[in-house]
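== chain A ==
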Amino acid sequence: MPSQAIPMTLTQTLTMGLIQILAVLIAVFIMVPLLTFAERKVIGYMQVRLGATRLAGGHVGITGPMNRAMWAMGKVPMLSLLRGLPIFIADALKLITKEDIIPAKADRGVFTLAPIISVMAAFGVFAAVAYFPGTLFVFPKGFPIVGGLPFQGFITDVNVGLLFILGLASVGVYGIVLGAWASNSKYPLLGSLRSAAQIISYEVPLTLSLLVPVLLSGSLNFKDMAVALATGQGLSPLAIIPLFIGFFIYLTCGFAETNRVPFDLAEAETELVAGFHTEYSGMKFGFFYLAEYANMIVVSALATAFFLGGHFLLPFGLQRFVPASAPFIGQPSFLFFFLKVCLILFAFLWVRATLPRYRYDQLMDVGWKWLIPLTLVNLFVAALIRFAF
Partner candidate 1 sequence: MFKNEEMEINLGPQHPSTHGVLRVKLRLDGETVVSCKPVIGYLHRGVEKICENKSYFQGQVWTDRMDYVASISNNLGWAEGVEKLFGIEVPRRAKYIRTLLTEQNRLASHLLWLATHALDIGAMTVFLYAFREREYLLDLFESFCGARLTTTAFRIGGLREDLPPGFIKQAQVFQDRFLDCVDEYETLLTENRIWKKRTIGVARLNAEDCIALGVTGPVLRAAGVPYDIRKAFPYAAYGEMAFEVPTRTEADTYARYLVRLAEMRQSHRIIQQCLEGLPEGPVMAKIPKILKSEVNEVYHPIEAPKGELGYYFVGEKGGTMPYRMHVRAPSFVNLQALPKMVEGRLLADVIAAIGTLDVVLGEIDR
Partner candidate 2 sequence: MSEPNTPEVPPAEAPSGPYRYDLAASPQRQIVLPKTAPVPSLATYKAEVLAQAAADEAKWQKQLADFEVAKAKAEAEGKDAPKAPVRAVPRKDDNDLKTPWPVEAVDPDLLSLQGLLGDRAEEIFQQAGELVCQVKKEAILEALELCRDEGDLRYEMLADECATHYPAGKDFTFSVVYHLTSISRQKRLRLRILIPEGFAPASACEIYPSANWMEREIYDMLGIRFTGHPDMTRILCPEDWEGYPLRKEYPTVGWGQRDIDFREDRGGVLNRIAMTTAGQLGINLKQPKAD
């Protein structure tokens, strides 16, 4: 592996790790607010309304004179397309400065611990996700401490990345259950029970559906898997069938794992007020919020890496039809990965604007009676294709 190819001192290893972690964290901290902004806007346009319109792009405020001038020149100000974008700063400020209320009968320790577990689990997953299976750039020679070292597209290259991710992701449910239990309140309790049942049920088909690409590529490593699945090396063209089905099963389970519509029963606001985080306020609620959106990004990143060909242009082994010599599209690129993640995130928002919510028992039905048998069959088909063709 490249990171081990170059000998590094301990200081260099630690500093490099810190830089990589910080880079990913900052990226996530930028992505999450952008995602909330996109959610406001995308759902807004789907619902014939404007979404957030305050701040930036208006006729008043700091950017007001500029926008007015541009309108006066007969041009649409650039900022008017992003109206409401800075609202995420206001959101963050609001969450941070709001009074942090702990209910009198709550278990203070666990109540505080729960959002931390949630957000830790969500962010920890990023450690093993590879956005780009190689070096993004090399620090110049004169750079202090890390001069001459490559900046990788991943934090660590774990060879059992999938196991790590699944393990850590299932820790997230503890945050929800503990938080709800510690709130000592009835609606959160119901919400957490729903959430626990839901996440445990959907973990099975989720894992089973992820086994399809693992089986087909024969690797647990992101990089190898992406290459194998995108270019379809040594795979029958029929492999596209289990991959395609697996992708949709995975996406369904991903919606359930992240508590998004139509599986948002844990926080079903019309039934359980706000579900597991009813009693939370301030930044503790903000952590849950952050964790939910970070989870969305993780699910999208995994879907991209496992099913959509990762950083290659085309998924499902179709990349083999693109000559590797073709400029740009023939080579893996971080841009492709990012675009695919955005596409799946858009699907999250799209579904939210379209579908109603499942009922608790129906959710279980879908999980146990449909998805698990389907994934098993799918896995069998994948194995058949892998070894028979």
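As a convention for this text, a contact is a pair of C-beta atoms (placed from the backbone, for glycine too) under 8 Å apart; a residue touches a chain by one contact, two chains touch by 3 or more; residues count from 1.
Selection criteria: all candidates are chains of the complex that A comes from, given by their letters.
Note that this is a predicted model, so its numbers are computed, not measured.
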| remark: Expected hit for chain A (complex, candidates 1 or 2) is 1
| said: Under the stated contact criterion, what part of chain A meets candidate 1 in this complex? | reply: 43, 46-49, 186-187, 189-190, 194, 261-262, 264-265, 268-271, 273, 352-362
